[in-house]
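Take a look at this one; I'll ask things after.
The complex appears here minus one protein chain, its other protein chains still in place.
Now for chain A:
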């Protein structure tokens, strides 16, 4: 039925990462994840808490790139965010520069830490997020340079790193999903390696494998990522992203 674009399918896949999360703080980085969490709250996950991108929790449904419009329901400056982070009632979707087979991610630097070839932003909150609350990832350009055999530096902690670091790191370690412009992944319960869950319409499994710099876990027939409903499409197009910013992140 649908004329949904790739970007809109990605929005649905990001929204789905938050299904069943209940009453938690949902933090999404990037345009498409931001549309996704707002869509999730407007439809199947009404209890999610969202911030205005600064220090307020706001209840409402507003467009990306526009000021938050809704009822303020809380104050959440950075230090309170860290309280929630370490308390565990948060699910963040972050954007790694590199990600590897076990879900280690890097946003700090490429090359040697002492003298990086490319200095990036720094680890930010990734080390703490990944060992204290659920984390998912969004990769708008799925390619071998992002999906690497081994990340240069570990900002976000993957399954092998958490396992090696003991129960202090493992106790609340909970990597959920990886959503890209091509496909959706989770991690195999056995061994913790990245597993292909669905490919977006028009994408083949072979294409996904070719764009990934390590072997994926693939079990049986890989289904297609679910398409948006008419109501979801209306929300995305008319309410959440009327300016079409999603197409800049994932071109049609």
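For the reader, a short list of remarks on this structure follows.
Here is the rule we go by: contacts are C-beta pairs under 8 Å (C-beta built on N, C-alpha and C of every residue); 3 or more make two chains touch, one makes a residue touch a chain; residues count from 1.
Keep this in mind: contacts and distances are computed from a predicted model.
A chain of this complex does not appear here, and its UniProt-recorded name among "Phosphate transport system permease protein", "Flavin-dependent dehydrogenase", "Redoxin family protein" or "Glutaconate CoA-transferase subunit A" is "Glutaconate CoA-transferase subunit A". In the full complex, chain A touches the omitted chain through residues 54-56, 77-79, 82, 85-86, 108-109, 113-128, 130-132, 153-158, 161-162, 164-169, 171-173.
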